[in-house]
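Only one protein chain is missing from this complex, and each of the others stays in its spot.
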Amino acid sequence: MILDILRKNDAEVIRHDERLIITSVPNEKLEEVAKELFSANCYYATGVGVDERGMSQGFAIYHIFNSENEGKYIVIKTFARNLTIPSITPVIEGANWAEREAMDMIGIKFDGHPEPERLILPDDWPEGLHPLRKDFPYNKRPPSIKPKSRVKKKDPNTIEVPVGPYHPALHEPESFELYIKGEEIVEAKYKGFHVHRGMEKLAESRMTINQIPFLAERICGICGFTHSCAYCQAVEDAAKIDVPERALYIRTLLLEIERIHSHLLWFGVVFHLLGFESGFMHTWRIREDFMNLAEILTGNRKTYGMNLIGGVRRAIDESKKRKVMRIVEGSKRDTVEIFDNVMGMRELLNRMENVGVLPKKEARGIGVVGPTARGSGIDTDVRIDHPYAAYGELEFKVPVYKTGDVLSRVLVRYEEVLESFWIIEQVLDQLPQGDIINENYKIPEFAIGLGATEAPRGEDVHFLITERENKVYRWHPRAPTYNNLPALPIMLVGEKLADAPVIIGSIDPCFSCTDHVSIIDAERGKILWKGPLNEGVRTWGG
Amino acid sequence: MGRLRLIGKAISIGRVTEKYPFAPIEVPEGFRGKPVINPDECIGCSACANACPPQALQVYDDLKRGIRVIHFFLGRCIFCARCQDVCPTDAIRLTKEFELATLSEEDLHQVVELQMVRCKECGRPFDTFRHVIYLAKELPPEQRTMMFLCPECRAKKASKIISFAKGGGKIV
Partner (left out) sequence: MNIIFMAINLAFALIIAPLIDGFERKVRARLQNRRGPSIFQTWWDLIKLFRRPSIEPRDSVKSFYIMAPYLTFTAILTACLILPTLLPHSLNFAGDLIVVIYMVSLATFGFSIGAFSSGNPYAQIGSSRELSLFMSEELVLAFVVGVIALISRSLSFEHLFPLPLRISSILALALLFVIIYVTSSRIPFDIPEAEPEIIEGPLIEYSGRHLALLLYFIHLKRFLLYGLFLNFILPEKPGIRIGGFLIGLVILSLVYSSLEAYYGRFRIDQAIRLMKKLSFVAFIVWIMAMVGW
């Protein structure tokens, strides 16, 4: 089906196996292909702009589609002609941000893009400088320019309420502009990308392939392990590395521990947003057990640091296994008890029912992922659609709710927590013996790899092109919140201001993960380190 | 009624918060805390510096003094324990220590200085004594003659030997 569409449009299939199709599509056929793929139920995962001059081929964009039905990712590569590529945003709304990102970072123009404005680069960044181009040094700091002043239209009937960049409901610097009439929100705008960490550039210019898992882990402070997992999978996919089965099971175990801790954290946040502090305390009390568990298994509460290319670093012995069993057993009962009682609290349900509705059709168009999608009746889960780690051999359900309101997203996450307990039990039961790492591999040059995991917030995609000498040529992680955020204005409009925090919270936004992709330090003149650290760049032996 | 049951649960569980920092807190075996280099064991091979993702470990040679400096800066450390993994002599270990706040930046640095060997031919310091000896254990005896030559001189000498060998084996 998908191959038919591609063949019909003169696509050249570069790689085709059971997980991935990589094709090259001519410039003029791109829109047609995108349209047909979208109507064939493939949703838009992400787009990656690449400066391929190092591979002597100019600039290109890789559009990545996810076909749940066929269980494949489809990578569509198109070269820029005179730095221009036709935009697919008019056909697929979800491509909007990805194309604008490539526009900012690589400098590709998109023909026919409805709003070709800056997305990631700060307002004072000079025109014509594109940080992810290969001829842009990673430590360059261009002088800032005077930002263009934006004219704001003022409607006397509405009040503008800024939510962010600093707001107690948002735990990270992000900003929403809400326009309200009385208590009702009439318009919502999102302004993001305040947190610039330059991770992609750093990885591409200064780090080696086995150092990046630790950088990837630091993309997110909550679901870091899933990022390092996705990165390692991408490399393993590109270099065709076999990972020992025991390592896959250990990865699965930690991924599920991370999911439980992330969801419990989120419940706490939602209860806090609804003013129910005791619920917050209860869920975080349970979560604490999982933090301790992670500490026992990996040596740290949050940054597990377990992943390397080809496997994991620490095995799980019998005594640790028993500890996990005991904690899971107790927490399961606790979680069910707390949650059942909380769900009997009418005033909380009233605040969540029919609030922040995201209809299925809009959700598909934007390409929302994870619990946000499953709350809107979309049955999508990377663990089922594209089995990775040990998920193919385990048995679990994926909860889907149709109503699309905040409550359905809460229930999806609650059932997921219960499924995660069940998965952990299975993993411990079936944990195979053997090696935990395969270090016998060679990284090919310019091989494309794609790793996808189901992060607690949804599908997490890492795209990677390798290079000589154990380096990466291009690494693009796409965090789930990147796809979920554009759905927020749809959920917010027409709701009460009082519900805005819980609606924003309901997609479990993780802003820093979304923003990590950019490179620039927006705060001008910020000194990252000083003193003896200036020696930091000194290389050894010199 | 769920509300009352939750209150009952809270009361029956009691306080769960720790008295930390007024009471010490236990960390489990295998905790990844502050890395410490044992200067007696370190051979200056710079495997750790190569593996360190944030480049908190820097190794550089002070050619004037003939000393190799292993400079560990805790401020950049991410506690990944890669250095511990790759260290051939277990000289760098992660401790259980995690209370790292300090008033003086000095506390964040650990510097290990190792004496280097000077090349017998050109007199340039090229490697630490310990590393050379460590490597010598693995070398076949006939190659040990070139142990104290820097890589360049070694290459020159090796090519000479080979060319002599080709030329009829006069010297050998």
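Per-chain residue numbering starts at 1, and chain names A and B are given in the order in which the chains are listed.
The rule is short, and it goes like this: a residue touches a chain if its C-beta (ideal position, glycine included) is under 8 Å from a C-beta of that chain, and two chains touch if they have at least 3 such contacts.
Because the structure is a prediction, the values reported are computed rather than measured.
K.L.:
Which chains here would be touched by the one that got left out?
P.N.:
Hidden chain, whole complex, touched shown chains: A, B.
K.L.:
Looking at the full complex, which residue from A:97, A:176, A:276 or A:290 touches the chain that isn't shown here?
P.N.:
A:276
K.L.:
Taking the full complex into account, what residues of chain A touch the chain not shown?
P.N.:
These residues of chain A touch the chain that is not shown: 159-162, 167-169, 180, 183, 271-279, 281-282, 285, 345, 347-348, 350-351, 496-501.
K.L.:
In the full complex, which bits of chain B touch the chain not displayed? Write them out.
P.N.:
Listed in rising order, the touching residues are 3, 6-7, 10-11, 13-17, 19.
Simple rule for what comes next: only the chains that are shown with their structure count from here on.
K.L.:
In the complex of these two chains, what residues of chain B are touching chain A?
P.N.:
By the definition above, chain B touches chain A via 1-3, 5-6, 9-10, 13, 16, 27-28, 30-32, 46, 49, 51-55, 58-61, 71, 73, 75-76, 78-82, 85, 94, 105, 109.
K.L.:
What residues on chain A touch chain B, complex-wise?
P.N.:
Residues in contact with chain B: 206-207, 210-212, 214-215, 218, 278-279, 281-282, 285, 288, 292, 295-296, 299-300, 303, 305, 313-314, 337-338, 340-345, 529, 531-533, 535-536, 538-542.
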